[in-house]
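Note that this complex is displayed minus one protein chain, with the remaining chains in position.
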Amino acid sequence: MSPTNEHNSLHIENLTISRDKTPLLSLNETIRGGEVLTIMGPSGSGKSTLLNWLTGQLPKGFNADGKVYLNGINISHTPSYQRHIGLLYQDALLFPHLSVAENIAFAMPKGDKKARATKISFALAEVGLAGLDHRHPDSLSGGQQARVALLRVLLSQPKAILLDEAFSKLDSQLRQETRELVFEQIKQHKLPAIMVTHDESDAIAANGKVINLKINQQIN
Amino acid sequence: MSHSFIAQPQEPHKTKASVRFFSALVKFSPKLLMAILILPVLGGLLGVILPAFGWLPALDKTQFNLQGFEQLIQTPGIIKMIALSFFSSIISGLLAFIITLLLLATYFDSPWLARIQKLLGPILVIPHAAAAIAIAFLIAPSGMIARLLSPWLTGWQSPVDWLLPHDPFGISIIMGLTLKELPFLLLMTLSAIAQPALNSKLRAQYRLALSLGYYPMTAFFKAVLPNIYPLMRLPILAILAYASASVEMPLILGPNTPPTLAVAIINWFHDVDLSLRIKASAGALIQLLITVSVLITWWLLEKIALAITCKTLSNGKRNYGDAFIAKGMQIFTVFLISTIALALLGMIFWSFAGYWQFPQAMPEQWVLLHWQSALQQVQTPIINSLSIALVSTSVAVILTLLTLEYEKQNGSQLSNCSSLIIYLPMMIPSIAFLFGLVWLQETLHANATFINVSLAHLLFVLPYVFLSLAVSYRRLDPRYAQVAASLGASPLKIFIQVSLPQLLIPILMASALGLAVSFSQYLPTLLVGGGRLNTVTTEAVSLANGASRRTSAVYALIQMLLPAIAFSMIWLVSTWQNKQRAQKMKTEVSL
Partner (left out) sequence: MLLNKLQQLMFSKKSRLSTLFVYFLLSKFVVVLTNIRTLGLRKQYAKKSKPSLPKTSIYRFWLLIIIVVIKFLALLSLSTLSYAQATSVKTAVQAAIFAQETTAKNTLKITSDSPRAAQWNTIEKLGKNQPVYFHAWGGDPQINSYIQWLATRVKQLHNIDLHHVKLTDTSEAVSRVLAEKSAENHQQGQVDLVWINGQNFASMAKYQLLTKNWVEQLPNFSLTNPTENEAMTRDFGLPTQGMEAPWGQASLTFYYTPEHSNSVDFTKSSYLESTQSAPKNIHQLLDWAEKNPGRFTYPKPADFLSLSFLKYALITLNQDKNEQIKSGLYQAVTPQSQAALLPVLWCYLDKLHPYLWRKGQYFVTSGTALQRLVGDGEIQLGFTFSAAQIPASVNRYNLPKQTRSFVMQDGSLSNIHFVALPYNAANSNSAKVVANFMLSVEAQAKKQQAHVWGDSTVIDISQLALEQQKLFNSNKPHPSALPVSSKIKALSEPHPSWSKLISVEWLKRYGAQ
């Protein structure tokens, strides 16, 4: 099978992940830019392991067979720091030793200092966090932190984005808002995205293909 | 577990006395612990300060003056002594710190980190003296390295008159200190970041940095290091303080024209001319100043480093020649471990060597003679080492447990001031107060050598035991105690039946650490014991400069074996306990 040569796409080809020789999941999927693939399933079904494999950080004890193409390039053996796949966790994981702006700057490519600062302020304003540049991340609310984390991933100019239970720690009102913001940005940047969740409403909001994993069961 | 608390009818009348006593004991123990730490240190400092300013009634000198300092300034080479002490400690601390960081950065996410930890761990418990002897064996002109490279590479038929060891610049001291401090710093850092909550957070942030395109080493330095440095600070300050005033390493590896200040002070103190004690006391105060200035220098370096790097953290640069440095570090790791292995191998060779001429890499004969004759003479020192260590460690463990229990019962950790006091003996150079302690003893006619030495050891054992036990004790899930209390158990019962059993392995670990610390004490044994109590360590140091390299090797190996035995006992107990547990599980399952 040949990879799709399309721009902005994540293509997973004949993936089998197994643990101690017991197959855990198999997958064959293509996600186009702006699309969100939702993966649901109980814990232990291998959702997170899939994300770990995609970022090149498969934990010990797991085996994976298959290929992943990002924008037509095989990155199956590329070290994780060269894959350009952004990650959003349920925790914002903002660095406590850096300010809000520095957290975002940390993710941005090198460049002119002033241009970077303006870009950060602009982006913060865009998500309703204007003027919080120099605040300490701990002084922000949970929703604000989540938005900063999103900005950090987006401004790192990823070629794809993975959402690992990204909204599960937010209360329902905030959850909806943040989710909308994230999906909107994904569409705007035309990024292929994979979301792992066990919340039905996340899947509905994503408005894309949904895969349900079951423990030790082959899918597709 | 919990079934043992069911159906325990309360016996309020009988339990009251013991419970009351226990709570009094618990209440009193922090104060006793503080007193044991503070009184000798302060008394010792006083016993140094008074003579330093010329007040030594034993010599009929009862006028305060600055003669001691004047004499000190006139000592030939005093500046060099001070510089040697200062720079050897700061450079070795810096090197140990940098290598620790590079090791962590290279192997942060790799199984090799655990392996390196396991390999370097045993070095932690090797006494400084033994480590110094091993290093001297390695780098001497007739040492293992020269033997391995000669004559095929170097063409040397007889040892060449080169710089190391005892070089005037203190390079050998720096090498020795760095090699000894590195495992300490690495293991302290690893145990600090091993706390589950912190560890998972650090790892997640590290992965996040990787996913943002940061190369592994840069990711460590920019995302992880700023968060773990505060945890490294105390161990670093401890090694700096130790290094600035250590005696064993400079004595065995350092120059002597002039020596480091600490070594010179010891020589003055032991001089026939008693009036030199005034100079020695003045020197001890200067030593204290050196230590303080080393610590201040570190603090300044920290500030400078922070000012320089704080902007680069978020500049977006993701790679600083990482691949190159990582390769270099891998080679360095192999080099480091083989250096240590070679030093150890050299010692073992020497201890069994018959004739062994340069440049042969192996002895001509293998003989048991050196071990046999040493084992005949080493019995008393071993018994002394063991009994001092057992006494000081058991007192330390009991006091620490009671103090931690007090902490738990009061629901608050020790105040900053108290924790500072606990680490006092780690930070104040022992040379600065031990002389005063000896002087006090002489003045008080306190001749019970064994108790004196054990108390002196306790000073150094206590901080380590406390440091190692406090973490596990504070991490104990308080709910067990709460459940037990709700079932009507008294604090004493909770302490003995709930807290302690859960802490069996940490207590044993702390005891082993305490034993190891006590085994390695040289200066307190020598000074406080007045030479009447020979331990394996004092013997090893005095033989290090003696006639026989072979005997010296045997003693250094015995010195290494003692703590190793202590730790392997712990290992045996813990595996035995695990087995018991596993068996119980099995029987339960089969039922």
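In this document, chain identifiers A and B correspond to the written order of the chains, with residue numbering beginning at 1 in each.
Criterion: contacts are C-beta pairs under 8 Å (C-beta built on N, C-alpha and C of every residue); 3 or more make two chains touch, one makes a residue touch a chain.
Owing to the predicted nature of the structure, the values given are computational and were not obtained by experimental measurement.
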Study note, to complete from the structure: Shown chains contacted by the missing chain are B
Check your understanding: Of B:L25, B:L42 or B:L561, which one is in contact with the hidden chain?
Key -> B:L25
Study note, to complete from the structure: Only one of B:G213, B:P235, B:P255 or B:G316 touches the unshown chain, namely B:P255
Exercise for review: Please pick, from B:N65, B:S200, B:Q482 or B:N545, the residue that touches the omitted chain in the full complex.
Suggested key: B:N545
Practice item. Could you tell me which of B:G155, B:P230 or B:G354 touches the chain that is not displayed? Key: B:G354
Practice item. Mind listing the chain B residues that contact the chain we can't see here? Key: 1, 3-4, 6-8, 11, 14-15, 18, 21-22, 25, 32, 57-59, 62, 64, 76-77, 80, 140-142, 157-159, 161, 166-168, 251, 255-258, 270-272, 274, 353-358, 365, 367, 369-370, 373, 376-377, 387, 390-391, 394-395, 398, 442-451, 455, 492-493, 496-497, 500-501, 504, 530-532, 534, 539, 542-543, 545-552, 577, 580, 584
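Here is the rule we use: only the chains that are shown with their structure count from here on.
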Check your understanding: How many Å are there between the centre of chain A and the centre of chain B, using C-alpha atoms for each centre?
Key -> 45
Review point. Across the complex, what residues on chain B touch chain A?
Key: 111, 201, 204-205, 207-216, 219, 222-223, 226-227, 313-318
Review point. Quick one: in the complex, what on chain A touches chain B?
Key: 55, 57, 60, 80-87, 89, 91, 93, 95-98, 101-103, 105-111, 113, 116, 152-153, 156
